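With one protein chain withheld, the remaining protein chains of the complex are depicted in position.
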Amino acid sequence: MINESVPERQGAALVFLFIIGNSFVFGLARWAGRDLWLSFLVAIVLALPLILVYGRLDTLMHGQSFSEGLHRLFGKWPSRLVALIYSFYAWRLGCLVTGNITNFVQAVSLPDTPQVVMASAYAILVLWAVKEGIEVLARFSSVMVIFVLLILLTALALATTEVDLQEFFPILYDGFWPVFQGAFQLLDFPFLETVLLVGLANALTTKKNSAYKVLIPGFLLAAFFLMLVASASVAILGEEMYKITFFPVFLAIARIDIALFLTRLEVVVGVTFAIGGFLKISVCLLVASKNLAHALGFPDYRFLVTPLVLSIIPGSQWFAKSVMEMNLGATKIAAFTDVMVQIVLPMIFWGVAEIRMSRVRKNKAGKPSGI
Amino acid sequence: MLIVIVLGYVVVGGVELFLWKERPWQEVLVYLLLLSATATFSVLLTIDAQLPVPEPLGTLWNWLQKLWQ
Amino acid sequence: MFFWKKAKGERSKAKGLDRLSTSLEINVKWLKSNLFADDDTIVYRHFRTKEPQARQCVLIHADNMTKHEFLSDYIVRPMMSSSLPKELQGRRLIQHITEQVIQSDGVAVFTDYNKLAEGVVAGSGAVLVEGCNHGISVDAQGWERRSVTEPQTESVVRGPRQGFTEDLLVNVSLVRRKILNPALKVKILDVGLQTRTKVAIVYVEGIASKELVDEVFQRIERIETDAILESGYIEEFIRDSPNCPFPTIGHTERPDGVAGKILEGRVAVLVDGTPFALTMPYLLVEAFQANEDYYHHWIAASFHRTLRYISFFLTTSTPGLYLALVTHHPQLIPVNLSVSIAAARKNVPFPAIVEVMVMGLVFEILREGGVRLPKPVGQAISIVGAIVLGDAAVSASLVSAPMIIVVGITGVAGFVVSKLNDTAVLIRILLVVTSAILGIYGFLFGIMGIMIQLASMESFGVPYLSSLTSLTIQGSKDTIVRLPWWRMVLRPRHLAAKNRERLQRKSRSKTK
Partner (left out) sequence: MKKGLARIFLLCTMTIVTTGCWDYTEIELRDLVMGAGVDAEDPKVIVITEMAKSIGVGQEAEFEPVVLTTDARSLTSGAHNLANPAGMEIFWAHAQVFLVSEEVARSSILQVLEPIVRARDLRSTMYLLVTKDCTVEEVFKSKPPLVDGVSRHLASVIRLSDVTTDFIPQQVWRFIGDLSSPGISGTLPGVELVHEGGALLPVVRGAAVFKLDRLIGWLSKEETQILALLKGESEGGFFVMDTEVKGNTFPITYEFRGSQFQTKPSVDGENLRMKVSLSLQLGVAGVKGADVDFSDLAVVNDIEGQVSRSFTRRIRDFLGLIQEDYNSDIVGFGQLLWRQEPAIWRKVESDWDAVFRDLPVDVDVDCRISFTGFHAQPIKVRN
């Protein structure tokens, strides 16, 4: 189980589910309103270079785990510090996602069930999955991705009767600023959360696999899919409803009513949400425990899983105390850490890694002439 | 309730330790520390559901802003 | 391979060698008092060879394990009518007998009692000659065999009507007749300290990977138990994830099934005394495949496969989903339906969860009761169970009518995927419990748990879900759909990693 590796397509499925994860039920790019499809395009264009950087990082470390790569780049103590930061980031994200799901489920279908119960149920599953490792998660997601796609695309196809394309007009009535606001929100959540997958570099990139083939298709597919879902919701609900409800996709799908029989499909949204969210929490916790293990200087991460996973039960309550708070999104600290973790730190790694690598290459090239 | 939570953590920890065959003592120590930290966290949150999220960077930010002005 | 030779050598060494004596009388007495004491089915046929150099001989065999005519025609008669040269003694005498007297091909020479006894109980005739410390064992196995008939568990509409029998060598021959290729390898091991059951490992060299074959060998080698009475014994000893109810080793009664599997790079294990052959590795998709799929048109076959997947979903999920919807999320049921379910449940005294559990249990009892009964009685049970009990329960409003429908769907759909029937029952119970706790989300948690379990399983090093997770067309050609043969260019990746092409280039497009 030490040499974990994941085939490319399974990896792409993992990335897809990770990005779709918990994000699609929320009103993504809420500020942009009817122009959100523009926000999506802008966000995709802005995110792609960064995703490429993540892929490049994976490639530079290939064969090694993230922590090993860090170690080689920065030496012992700085690498441990960075690993600690990433571990915390991943853990916090895991808690937030858990909070999202428990809040969603309570708000939407199980009002009397305490959130702790949902969180515990999730924690147990996640505990199991994380202990099994990345390979199992990838296999899990490659089966589930078929269901998720099938279910959501069917629901969307059925919803086309409700779609009113007029809702997208007028374009850019309120100017570009809301579009950019929406795009930045999309970058932070969920696009650049992909940075966590760099932590699984050695599993996603092997000699046969290229990291780009894992990250890029997964990311693009997920981004376009999210765009489709969000745009369809706007076209169904209208801009105003999209902005004022917590879970617009849920409402949009609830509108489907075909021949009095194909109705009440909103459960489908809950199902996909639960699956994607589960995968996201698992990946977060996997990364958190791997990085924490490195920060504390242990080669194996599995013994850390139980306490970390159990801590998301209180953690989910702690970070997201209510639906409102959860929807408020980034607080000050969150925005700052997100920028640091998603953009600044990977850029630094990338720069350092490239310089080191070119030196190594030069040395190799220089040797024969020297001898 | 608190007793139930603590008991739950004790049971989980006990079972896991029992299932492990041989672990270096450092790992066991770290495991126990983390588990007790989690238990404390849970207990704290049960006592006060509105436990504030610390914002060290937020205060730093405020302080910087003040300094700027 | 040499593993088992070594093992056997060790075994006999441990018991100590009891060499034959030159005196026939001593030998017979020893046998009667030691190895064959208290065994009245062992026959000692004493006779003498022809004068002038008449020698006392004895033919030892187990009654009814051998062909009597064979023994008398090819051993006793030639020996009685031949005279053995006086000057020959010991080993050379035996050589003379095997070469010039006995007219049979399966001849072996032994020098110790254990070998003799092993041969005799396995159906050979053993010949001992006065004044000679060697013996000859002659293959003369002959016992009652069942003829090759159509298997009852896997009957087909179209396809060969052959099924395995209880005889290992017959079974091997059935497989060999499907694959007339010297690359088909058959290795025979003895397993079971008491039963010494013959176990054949069958594979196609060059397709099955070497590691897989070695792994199977080693796992079977490791079995040290008293008895192997059925292939199920072996299955439990060598399977992966022994605690999981999903099968990780397949079994079939059909030679064409085995041939198909080993041609994809699997290894088959045939066990003497049972018509059920094991195939490994076994993946989840195989539970949804039937050998008839490959004989029908590919669209029809794909449709039937899809039906099987749907049925499996129905049989595992219907009670859980029903419970989740009715007790937690009535808003998801169309108005009129929920109104009529509410009406049907009005006077039912039990909560829905009890209803679901009890009815599920009753159904399983009826099924279990019907399975091993003689056919006419079994039908009576199903009539009593289904019609009388069901109808009476509804009209006495002990059970609501929708519940009967749910149980009915569950039961009927369960028969479609018979290979996973026992698994389905357990999953069903799990899903009912989780659904009762958290509604549709509980149901989903159950499903996700099962998926994690399935994703973490392996069968002989091959991921259990492997072809379902490939996400490529060539990888999933034989899963939910069956592509036509001329599109199945490659063998499954995980099974035959080195030698993947199974379709030659010129037949890759449909023949015009």
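Going in written order, the chains are labelled A, B and C, and every chain counts its residues from 1.
Throughout what follows, contacts are C-beta pairs under 8 Å (C-beta built on N, C-alpha and C of every residue); 3 or more make two chains touch, one makes a residue touch a chain.
Since the model is a prediction, treat every value here as computed from it, not as a measurement.
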| item | value |
| --- | --- |
| Contact partner of the left-out chain, one of C:S338, C:S382, C:S418 or C:Q474 | C:S338 |
| Hidden-chain contact residue, picked from the options C:V109, C:L169 or C:I437 | C:I437 |
| Hidden partner interface residues of subunit A, rising order | 107-114, 117, 120-121, 124, 127-128, 166, 169-170, 173, 237-241, 244-245, 251, 254-255, 257 |
| Residues of subunit C in contact with the chain not shown | 242-243, 326-328, 330-331, 335, 338-348, 351-353, 394-395, 397, 401, 433, 436-439, 442, 453 |
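One rule holds for everything that comes next: only the chains that are shown with their structure count from here on.
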| item | value |
| --- | --- |
| Intercentroid distance (Cα basis), subunit C paired with subunit B, Å | 52 |
| Centre-of-Cα separation between subunit B and subunit A, whole angstrom | 24 |
| Cα-centroid distance, subunit A relative to subunit C, in whole angstrom | 46 |
| Shared-contact residues (touching 2 or more other chains) in subunit C | none |
| Contacts with 2+ other chains: residues of subunit B | none |
| Subunit C-facing residues of subunit A, complex | 7, 9-10, 12-13, 105, 109-110, 113, 117-118, 121-122, 125, 128-129, 132, 136-140, 142-146, 260-261, 263-264, 267, 270-271, 274-275, 278 |
| Complex contacts: residues of subunit A adjacent to subunit B | 296, 298, 300, 303-304, 306-308, 310-311, 313-315, 317-319, 321, 331-333, 336-337 |
| Touch list for subunit B against partner subunit A, complex | 9, 12-13, 16, 20, 23, 26-27, 30-31, 34-35, 37-38, 41-42, 44-45, 49-51, 53, 55-58, 61 |
